[in-house]
Each structure stands twice: as C-alpha cells, then as structure tokens.
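One chain of protein is taken out of this complex; the other chains stay put.
Naming follows writing order (A, B and C), and every chain is counted from residue 1.
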Amino acid sequence: MAEVKYTEAEIIVANAAKEIEDGDIVVIGQGIPMAAGVLAKATHAPNCVILTEAGLVGIEPFRNPLHIADPTCTRGYMYSCDMIDVFATIVNRGLVDVTFLGVGQIDRYGNMNSTVFGDYRDFRMRMMGAGGAPEFFGYARKAVLTMRGGKFVEKVDYVSSPGYLEGYDAREKAGFPPGSGPKVVYGTRGVFRFHPESREIYLAGVFPGHTVEEIKAEVPWDLMVAEDLEELPPPTREEVELIREFAPEIAAGRKLQLELSIPRILNILSSRAP
Amino acid sequence: MAEVKYTEAEIIVANAAKEIEDGDIVVIGQGIPMAAGVLAKATHAPNCVILTEAGLVGIEPFRNPLHIADPTCTRGYMYSCDMIDVFATIVNRGLVDVTFLGVGQIDRYGNMNSTVFGDYRDFRMRMMGAGGAPEFFGYARKAVLTMRGGKFVEKVDYVSSPGYLEGYDAREKAGFPPGSGPKVVYGTRGVFRFHPESREIYLAGVFPGHTVEEIKAEVPWDLMVAEDLEELPPPTREEVELIREFAPEIAAGRKLQLELSIPRILNILSSRAP
Amino acid sequence: MLTKYMQEDKRMSAKEAVERFVSDGDSVVIANCLYGTPYALIHEIIRQGRKGLTVFQQGGIDEIDQLLLGGCVSRLLMAYNFRVAGERIETVLERALRRGEVEVEDYSNYTLLAMLQAGAMGYPFLPVMSGIRESDVYRVETFCAGQKFGEVECPFTGEKVVVVRGRNPDVAILHVQRADKSGNAQLWGALINSKWACLASSRIIVSCEQIVDRDTIMRSPHLTIVPSFRVCAVVEEPWGAHPSELLGFYDYDMIFRSLFFMQAMSEEGGKAWMDEWVYGVADRREYLQHYADRFGLRYLQELRAKPYPSIPADYGASGRRAWDENDMSFNFQLTRDEFLRALEEKGGFVNG
Partner (left out) sequence: MLTKYMQEDKRMSAKEAVERFVSDGDSVVIANCLYGTPYALIHEIIRQGRKGLTVFQQGGIDEIDQLLLGGCVSRLLMAYNFRVAGERIETVLERALRRGEVEVEDYSNYTLLAMLQAGAMGYPFLPVMSGIRESDVYRVETFCAGQKFGEVECPFTGEKVVVVRGRNPDVAILHVQRADKSGNAQLWGALINSKWACLASSRIIVSCEQIVDRDTIMRSPHLTIVPSFRVCAVVEEPWGAHPSELLGFYDYDMIFRSLFFMQAMSEEGGKAWMDEWVYGVADRREYLQHYADRFGLRYLQELRAKPYPSIPADYGASGRRAWDENDMSFNFQLTRDEFLRALEEKGGFVNG
C-alpha cells in the first residue's frame, strides 16, 4: 500500500487529536483545534465532550464550524448554556481537561500573545484579541497549542495568556491551578514540550521530512532539544479521510483554502441575477 | 339589589387588589396576595405582570396556586427564569413595583418577623422563616402587608424583614432604595399606613362594622389614628364572584377552609381500595 | 477538584444511588424547591438511615420534617419551611430543635441560594443585596458563626457590600421530567434553585420520570439543567416527586400531604406515618402499590396531567455537509477527486 499523502495541517490535526483521551472534556475553537477534537471523537475518544465558550456543550459537528458559536453544523447538542456558565461553572471548577489554542507569539515559558504585535499603542499589527484564551489557558488541566504562522519570540509584545511566566514555579506561585498550563506546541515542523522543572520549552519531536536545524533557525534563542527526540508519525489513511470528510478547508490549509474558494466567490460576485 | 355578603378575606383581597396599578410588576406569594393579584389583573390592571420568586414570570393562574412554585395552575407564562434571576435582575434592579407579604409580627415602624416568636434559641414558636421577604420588602417600590392572625408588638422578637428600622430616615440611611418600604397593612378590621415623617404606623381606615376602639385594643401602644379616617368599601359583587371563582379556599379563610375540606380528606383516608 | 462522571450508562436504583453516593455526615442540598421535590430519593436516604447530614433547604413543605423524623439531619441551613398549624401544635422541627437534635442557621431565600451560586461558579464569595445587614438574618448566627455573612469594600464605588460565602455541598438530589442514561437532566416549570444547587455540589443524583434516548436530549438542549458529566447516578422513578407536582406528569396531592400534616402533629402520628410510607415500603414501587391498596389508584389518576406541549424551537440549519450527495464541495465547487488533484498540483501535500 502506497504511503498516504497528507498536508501540513493534517499531520498537526492527527497528532494533536491524540492529546485528547477518551472521556476528556475539551474546550475548543474553530479551525485545526476543532478538526482535532472531531477526529479524536470519531476515533479513539468517542466519549469526550466537546464544548465551546459560546455555551454549546456536547456538540457533534458534521461539518467544520465557521466559528465557536456556529450551531448550524451539529444536529443538536446536549446542553445549551451561556458564556458565563462555561467559564464559571465548567472552566473555573477545574472540569476542562484539554484546551486547544492557536499561537500568535509565544516565548520560551509558554506565555502567549494574541492581541498585538509591536508596541501596544504604536502597534505593528492588531491580532484578534485575547478572546477566551486567558481563562482557558489559565484553568484547563492541559493546554495544547497549535502554531501555523505564529512566532517564537524572546519576549511577547503583550501577554494575552500567561503560561509559565518566568518559568520554574512562577505559575503555581501566581495562583494558577497546580499542573495547569501549556503542555505541548504543535508547529508545522515539529512538536515542543516544556521542561518539567524549568518550564522552558524544548523541541520534543520532528515531523517526517524536517530537521532540528530548520526548527532551531526559527527560534531566536538556543532552543533545547530532547535527547530522545521522537519522530512523529504521519497521519494514517483513516485519519486523513476523516479530516477531509469533515473539514476539507482545514485539510487544505488557509492559503490553499483561499486559493480554491476564490474562483467560486468571484464567479458569484461577478454574476448578475437573471 | 341586596348588599353582597362577603368574608373577612374577601374584603382584604378586594381592597389590597387596588394597591396594584395597571402596568405594575408585582411579586407575590400564595394565599391572599395571589388572590389580590389575580383579582387586580382581572379587573383594573390587565397589564400588570405577576411573578414569583420561583422564576415564574408573567403567570396567569386560573386556580389558586398552592405555593409560589406551583405552575400547574397557569396555562404557560411568559418567562421562565430562576430564583437568582428574580432577585438580582428584577428585584435588585428596582423593577418591582409592588410586593405583598403576610405579617407574623410587626412593630410600629413596620419591621417584620416571620421567623420565630420568643427568644431565638428558647423560642415559643418557629414560623416559616424569612423566605423571600427580606429582599422583596427591602427593594420593592411598595410593600403591601396583609395581616390575619399576625400581631402588633412593641418590638419584634426577630427582624426577618427590616421596615423603617427606628423610624424617620433610618431606612434611607441604611441604604435601602429611596421611597421603598412598607406602605400599607391590611388587617381584618382596618387598614394602617405609615406617617410620612416619623414612619410610625397609624390607623388609616376601618372596615365596615368595626370600630377604632376594637382595633386599638389589639395594638400594645397608643396607636395613632388618622383625622380623616376612611371607611373602606366592601367588595363589589363582581369582586367576590371573581375571588370565589378563582380561589374559594382563600375566600373561605383558613379556618373554614380546613373545616370544609376535612370531611373529604377523612372520607378518602378512611376509604379502602375496592 | 471536582470529579467528572463520564460513564455512558449511570442508571441504577435509588437504593444503589444512595448507598454509593450519600454518606453519613455529608452536606446535602435538595435541588428542587416546593416543585418536583425528589421524595423518592429523600425517602431512600431515610430508609438507609443516614445520620448527621447538613441540609441546605431553600423552601420546604414536609420533606425536612420527614428527614428529621428519620433522624438524618444535624444541621439545617434554611430559608423557609412550611408550617401548617398554629402556635399550639408543636411542629416536627420544633421538637427536634428543643431536643437539641438539630441546629438551624436562618437565611433568606436569596442569600441561601447566592451561596450555592457562588459555589457553582467557583467563586469564594458573591455579593448580595446589602439590605440584609439590617435584619436578624444577618445578625443572629448559629453554627455558621463568623462565616455567615461578610463585607467587602467595592474597589470602584467605595460602598460596603455584603457578601456570602461560596458553598459546595457534597450531594445534590434532583428530580426532573426526563434524562438520558448518561445523566443529561431536563427540567421545566419552576426552576428556582435547581441549577445552582446541582452545579455547586460534588455529586449529583438525578431521579426522573422517564429515561429518554440521547436524541431527545440533543434535540432540546435548552431544557438541560445539568449536563451528564456532572451527574453520578440516574434513577428512573415514575411518580418520584409525589406528593409534589411536576409539569407534564402530575399535580400535587393535597389530600396525601394533609395526611402527613395531620399525623405529624403528634410524635406518635409522625412515627406511624414514617413506618407506613417510608420504612414500610422497600422502594417507590411499593410506595405506589401501597397507595393503590390503601386509597385506590383513582386518586392518583385524578392528579394525572393532560398534555400541553410547548411550541418547539426549530434547530434546523441547511444541514449541508462538506461534500454533497454528488461528492461536490459547496465552498470549493470541486468534487472530491478534483479537490485532491488540486492539493497535489498546488503543492499541498508535504510528502507529495
């Protein structure tokens, strides 16, 4: 059997999905995280509960949701509450096992910025904002980060979501729940984890076809590399088929997605009503 | 046309109903208050909104509710929320125009006790407890009290629901909303109001067939009496018919209600299944 | 940290649920107030002889009296408890208080529930309406002394705000109309304290009139009051709230309640009632059987609800999948094969 061909997004989704265990409660956003959640539920974690901060709890999307409040892609869900309910009665009570977040900027201790590049007032770029990230990142048992287009920086321009702060036990001292915090970052070339003591990020594995050097070149400090560096498995045929069935846009990645959908958009926009 | 015959409860209900204006938001409990609310809605205040602390908002009971959480006697209601919603988003926001409460003990400044007679620990009797009264009494624009079996006392044994505290501006100084507080007490023989300055209770009117002396004899201090004492109107035929249609138990009064229903109860209880 | 309950099937008998999830000394909240009271679970707790419970009681009719007659309760945080008789008749609660069998801490309805809301939200405290400060509800304390109310200064307005402490009972018992076997519980009608009482608690035992399939829940998620992962046991118990009422099922049974009130006016009467209706039956089925034997089923039938369904919410969407029945993508206007070819051609495959 020929090796299955896969996209950059698909290997991230397939590996990130494995971070979800059966029975986990998973807070999830649109895009790669949602694809990972749905893949996990369709494969090894049928009893995980997927929820979004919009108050949609126990959703089972049959299509890739456009955003976290999009219930048009489920046939019902088990509990309809609101955003305060999600944060206070679920997140703040320590019930979230896994949260997935995309990375804008991240520093060596997992502090994240999704608000602004450059000076806060004299900014270079405004990102989408903190959204639900600070509290998910703060209070979930495990935060899984995905990074496509995000950047490693010595110091984030704005701390939207505190990770391990200055490292070591700074996070616990600041009062976050013991054991919480970022656990893993899936980039396009490899996977990163955090040192159990110093909480400094290190390269834990590479995706097939990539090298440690490539990855180190993207990190502005001397990145630690695991001695027992793992080579991450490519996605299986079943996995890529499931991802493409549910979320071809995610499979294609943002750039190709645009490229592929623009002809249709232009076609409609240039059409005139009969 | 012969004068309509009416019960002790009916003249209270008919007069208390007039405390509700059209368009009022009315928080109400079981018994005489509910009968007054339903009567008002059926007559001069069709657009009043009746709600109970159980989260039943905009109810239209077709039968006398057994208690404030009894939705079996409506055919729907307009808004289903919970008790916190009622207290915080409705009562605390100053939206309640009228609240009705029954009196256990009341002092000359309208402070009320519905918790315990006698010493708190070495009590003579335990009443039902504070329930919703402290906050309704505290934050409604107008509190209407009904008193059947309740007592005027020099000092209440326990302040369940603060009225005008020590009188004068003590209530406002304590931070209650300006203008709030008890406005009127309907007893079985007459009606009482509160002096606009001293906030001391005074006799404002008597029911037909009763005298000031009778009433003063039930009050352990020298009760003030209005110079322009009103004689309260008896209920109209329409009013008593509406009350009896909806709530014959209330019309009959507690004692007669028991007397009339006990034969049926005993009949059932002594019966054996065939 | 809270325990999640992820088993797909949590159905069990009331007996098993109480055996496994209610212990002596637990704090317990009755998560229906006046309406839909979980009598089947309450009676099972009494039958199993639980002792030393601390009970959060929003507004009770006779359930607290029954728990007291069962000797289950040592502490009561209470806002309201119905009293049927005048001063001359000593109530069950009065007898228990005079004997020192139980202590009561008095709250108002709102301040009691605010403690549970705070607990449910994971907050150490919540503000309440500060007028309570002028009452003896605030000033008179018993076993909550020092922890009953507090005061903080608002950092924005400078005002002194009364706050209550977040509370997390060990167990909530709830009765609902329907639930699925994994515990998604749906309640409608008077919602009073149900949400906050349940979500505050570590363990939630749900009894329901009907176990329904998962699809019923998924199609009406707005009715779910507690999500499955918080629920540790689901007990199917028709008439589980009798003699209280439950919309869609039955009215309250005033006659039956009167029986309790009349008997409970004397100590022996109360005991006889308990012997007959709690200890004398093994479970709710026997209770109903005994009811039928004693009075005839027709009195229960008279309480039966006539249907009055709500107007549905339409949860419909286009229902469009990523690929339509011709294997065509709506967004790309490509077939699956064309899509894969495009990925190939445009260098979308990293191992291509």
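Convention: a contact is a pair of C-beta atoms (placed from the backbone, for glycine too) under 8 Å apart; a residue touches a chain by one contact, two chains touch by 3 or more.
Because the structure is a prediction, the values reported are computed rather than measured.
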Neighbouring shown chains of the undisplayed chain, as defined at the top: A, B, C
Touch criterion as defined above, residue of A:I20, A:C48 or A:V91 at the omitted chain: A:V91
Absent-chain contact - pick from A:A17, A:I68 or A:L256: A:I68
Sole contact to the chain not displayed, among A:A14, A:A40, A:C81 or A:M224: A:C81
Residue of C:N168, C:S220 or C:S244 touching the missing chain in the full complex: C:S220
Contact footprint on chain A, counting only the chain that is left out: 53-56, 66-72, 75-76, 80-84, 87, 91-92, 115, 117, 120, 123-135, 138-139, 149, 158-162, 165, 174-176, 261, 264-265, 268-269, 271-274
Footprint left on chain B by the chain that the document does not show: 3, 5-8, 11, 23, 25, 47, 49, 57-58, 60, 62-64, 71-73, 75-80, 88-89, 92-95, 177, 207-209, 234, 244-249, 251-253, 256, 259-261, 263-264, 267
Sites on chain C contacted by the missing partner chain, in the whole complex: 122-127, 129, 147, 150-157, 159, 161, 163, 165, 177, 186, 188-189, 216, 219-220, 222-223, 245, 247-251, 254, 302-320, 331
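The rule we apply is simple: only the chains that are shown with their structure count from here on.
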Gap in Å, rounded to a whole number, between the CA centres of chain C and chain A: 36
Centroid distance [mean C-alpha coordinates] between chain C and chain B, Å: 30
Chain centre separation in whole Å, for chain B relative to chain A (CA means): 58
Sequence positions of chain B contacting 2 or more other chains: none
Overlap residues in chain C, where contacts from two or more other chains coincide: none
